[in-house]
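A single protein chain has been removed from this complex, and every other one stays in its place.
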Amino acid sequence: MAPLLDIKKATKIYGGGMLSASPVTVALQDYDLTIEESPATITTIAGESGSGKSTLANLVLGFTDLTSGQIIYRGRNLAEMTAQERIDYRREVQAVFQDPYAVYNPFYRVKHVFDLIIRNFKMASSKAEARDMIEDSLNVVGMRGEEVLEKYPHQLSGGQRQRMMMARAYMLKPKLIVADEPVSMVDASLRAMILDIMLRLRDEEGMSFLYITHDLSTAYQIGDHIYLLYQGSVAESGETAAVIENPKHPYVQLLLDSIPVPDPSVKWGGDEATTIDDEEMRVSVDSGCRFYPRCTQRMDRCLEATPMPFQVGANNHNASCFLYDEEAKILA
Amino acid sequence: MTTATTINPADTAMVDRGPAEQDTILDIRNLQVFYSTPTGDVRAVDNVSFKVQRGEIIGLVGESGCGKTTTAMAILRLVQPPGRIAGGEINLDSVNLADLEGDDLRETRWTKLSLIPQGAMNSLNPVMRISSQIKDTIRTHEGKISNRELKERILQLLQLVGLPSRVYDMYPHELSGGMKQRACIAMAIALDPVLVIADEPTSALDVVVQRVVGETLLDVKERLGVSMIVIGHDMGLMAQLVDRLAVMYAGRIVEFAPVESIFNEQFHPYTQLLIESIPSIKEKKPLKLTEGLTHDLRTDMQGCIFQLRCPHVMDICREENPPMRALRNRHETACHLYDDDGVRLH
Amino acid sequence: MSVATAAPPGGSPDSTRRGLNTWDSPWLNVKFLLGLAMVAIILLMAGAGPLGLYDTTRARVASAPLNLPPVWTNIDNPFFGEPDPEYPLGTDSDGRDLMAVLLVGAPRSLHIGLIAAGAGMLIGVVLGFSAGFIGGWWDAFVRTISDSIITIPALAVLIVISAFVKNLDVVILALLLAAFAWPGPTRLLRAQVLSMRERGYVQMARLSGANTFSILFREMLPNMLPYLAASMTGNVSAAILAATGLEALGLGPTRIPTMGMTIYHAMYVSALFRGMWWWWGMPIVALVIVFTGLFLMTVGLDEIANPRLRGVREQ
Partner (left out) sequence: MSELTLGYFLRRLGMWLLTIWIGATLIFTIPRLAPGDPITAMVERMIQQAGYIENSADLIEAWRARFGLDGPWHVQYRNYLLSMVRVDLGYSLANFPARVTDIIGRSLPWTLGMVSIATILSFCAGNLIGALMAWRRVPAAIRNILPVSLTFTSIPFFMFGILLISFLAFKWKIFPAFGNYGRGVEPGWNLDFILSVLHHGLLPVLSIVVTSMGFWALGMRGMMVTTDGEDYMILANAKGLRSRRIFWFYGIRNSMLPQVTALALNLGAVAGGSLLVELIFGYPGLGYFLYQAIISADYTVIQGIVFMLIVGVATAVLILDLLYPVIDPRITYSKGQT
């Protein structure tokens, strides 16, 4: 059976057009990802700002087109879908975004988000049926009531807004939900609630998630697989626990070392020298490993060729770093 | 992966803080900040009192809307209408800021207390060079200074926060987020203030850059001996940065203690909740579910501010507002759940 | 583990007074409504003739005694006739009843503006929407052309046109004005579409299977209404200004009385010198009402679109 989502050699390049004065930016390069249909999983795409993780979300959601490569959903290439297939795809691949306020049209009551999907996807044959469906999905996220639907977005709290987005996504019973930083703008108390809904939808409803985040700790708590992006390329990937407990790529090690430990007696670890000028680090090299300028363990060969993913552990734990060339075999 | 445990100079500083105990820089007493709305005053900050000693970093944490930023703005006297300081004293170096007006207030700003703003992205004037924005401050408060001396001083400041000297001639949009934030730090210490308020200094930054900025803050504090109030919601970051931590809920401080003490033992149920909900990269643990801020800040609630969410709520909590009490050495909590020795009553 | 269900009781004060909300609408802006009323009055004046309230045929030449001052005046000048209640606003030197001229001409000047601005807005909606949404070379093309046309002095070109095209009628004039009225709305709409295209709710609508048409008109357009309306009123003003300017040069439609043409007639026979202030004064008063009305609407709409201008500092 074809996997649910299969991304092959996805590359996205911005800018550099004829009339464009902006420089060429490679947002994503030769990116591969496979999500199986069952069991449902939460796949984390993590990285800093500018790593290409949001580009990936936009690509999967069809907001922007690939420069090269393919995104294949259940055997159908996204770029070649017919109109009807695209509508089906829309229904089955949904999203939850970072800012739970901006996703509501301020002109309409919050009910509008449900009306839209009911109308466009012809989900209900009667008003009563529609109401029941909305009621049902609101219950799943722990909300109740006609009253809340009649409000305007600014009258709801941030947590309510985000939960209602979860309810909307749930109502469509999608196969895949792209969750683009869904908890980075909510308080700690609500964060757990949103993450819990994600876990329940995965386990009880069989929905898979593409969890896009910069926060490795929440990824560690709920994620199954993880891909760590650095400037458009995968630095390290594998099972979340394996990667975070035993990182191999120097970049991932740096990331994890930099997370402040909630314990005053354990100060920031690692070598302070790794924290070189953060802005110099943004400048990537043209050829070779993109992490070269920041890497503490860089070698000459890192400049000559782009490192392939090397297997560094069980269950497809790969790191794109020449440090593992001798001890691991090159993947095909 | 290695996580080296180094002794931070701040820790040793805490040991001999005894004699410095008297050296209070900032003394806030019963501060109240209200926002007037058509349906009544919102008590954004209600009866907040705390002291900051010379050379220490105080952390102020809580969820959004708890009043932590409003407290900082009140200290800076930057509360915008419809908000107002409704009562209390803000004694900085024995001057009550709440009473200052006009030029007295203007001259106190930045010479005695400065701000590292929340959104460094938008806090720098986009059409002025970094150097001009720092010059602005120095010239305003110190009068005429020769250009050469000024330049030397600014270059020193940039160096102090780890910025290359080319930043001198750059515009804000040419800098990355972390650089802007460090430029703001350089600006904040330009006049050698006694107190720096840092409002979520790292919230919009990537984790590696966050660490760079955090270490810059610690470094600056070490070198200048300046006191700081750091506002944030990231408990991990607080653990790394601050000496003492104040936990705010619904406009009040509910727990205030040295940071080791508070991470070691939390008295207030809200603080317990905050600490438990920190996502960890060390161990997988079940998600701790809780509600957000639940009560209406418009009413002067009778009893404890946390009673609607508290898992241990008692009858007395609905009637009496618990006072701040020291339950351990310098560890203060406002909760009815404990006796004076910090022993849980039920 | 429990999921909280209660909404924060204090979160939304508005919910308790939803009844009040209808009266709380930003569109109930005093300046906007006052301006709207002024414009409406001028528009309603057009009904006076057809409804038989006033004999507007006296707007024609030689349908009234010459040089009568308004009724309320008392001018001691043998050259002028005695004020006559039959002609409340007086008459001019060609025998037109100025009241009739006003009733016919003022709404017509407004019509010209409305047609021109409306047509310009329509072009703007089509070009701005398509440029913002399609993007690419079409966007670059539309942007370049509108940026370029907007700097061409429209009035100068219109003067050339009307100098060569004799017998302009009202509709042709309005359409000519529209030819220069579209770059403004086009720019505005393009910018709005570009900024809204990346908004969360537009992306949500796309994910909800909404098609391009419904995204443009159901999701984006309602949020642009205040901007569009402000741009529209501004354009109506500009079109009337250009039209009356042409007319005052004697270059407008000549067969129908308009406000600008009345001024032209007055100037032509030096009414200014002869002290016949009511001749040129009446059309000016009428136009000032129109312009002030439109101006107030624009200011009001500005405040509707940008709540911070209302003086109430939120948050």
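Labels A, B and C are assigned to the chains in the order they are written; within every chain, residues are numbered from 1.
Assume contacts are C-beta pairs under 8 Å (C-beta built on N, C-alpha and C of every residue); 3 or more make two chains touch, one makes a residue touch a chain.
Since the model is a prediction, treat every value here as computed from it, not as a measurement.
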Give the residue, chosen from C:Ala174, C:Val202, C:Leu251 or C:Met282, that touches the chain omitted from the document. C:Leu251
Given B:Arg109, B:His233 or B:Arg309, the correct residue touching the omitted chain is B:Arg109
Touch with the missing chain holds, among B:Thr24, B:Asn47, B:Ser64 or B:Thr137, for B:Thr137
Touching residues on chain B - with respect to the absent chain: 76, 78, 105-111, 114-115, 117-119, 121-128, 136-137, 140-141, 171, 173, 184, 187
Quickly run down the residues of chain C that touch the omitted chain. 143-145, 147-157, 159-161, 163-166, 187, 237-238, 241-242, 244-245, 248-249, 251, 263, 267, 272-273, 277, 280, 284, 287-288, 291-292, 294-296, 298-299, 302, 306, 308-309
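Here is the rule we go by: only the chains that are shown with their structure count from here on.
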Would you kindly tell me how far, in whole Å, the mean C-alpha position of chain C lies from that of chain B? 53
Provide the C-alpha centroid distance between chain A and chain B, rounded to the nearest whole angstrom. 32
Counting only Cα atoms for the centres, state how far chain A is from chain C in Å. 49
Residues of chain A that contact two or more other chains, please. 157, 193, 196
Touching two or more other chains, which residues of chain B qualify? 287, 289-292
With touch defined as at the start, can you tell me which chain C residues reach chain A in the complex? 1, 3-5, 7-8, 11-12, 14-15, 137, 140, 199-201, 203-210, 219, 222-223
As the complex stands, chain A meets chain C at residues 19, 61-63, 87, 90-91, 94-95, 97, 99, 101-108, 113, 116-117, 120-121, 141-144, 147-148, 151-152, 155-157, 160, 193, 196
Using the touch definition up top, name the residues of chain B that touch chain A in the complex. 1-6, 8, 63-64, 162, 164, 175-176, 178-179, 206-212, 214-215, 233-237, 239-240, 259-260, 263, 273-275, 277-281, 284-285, 287-292
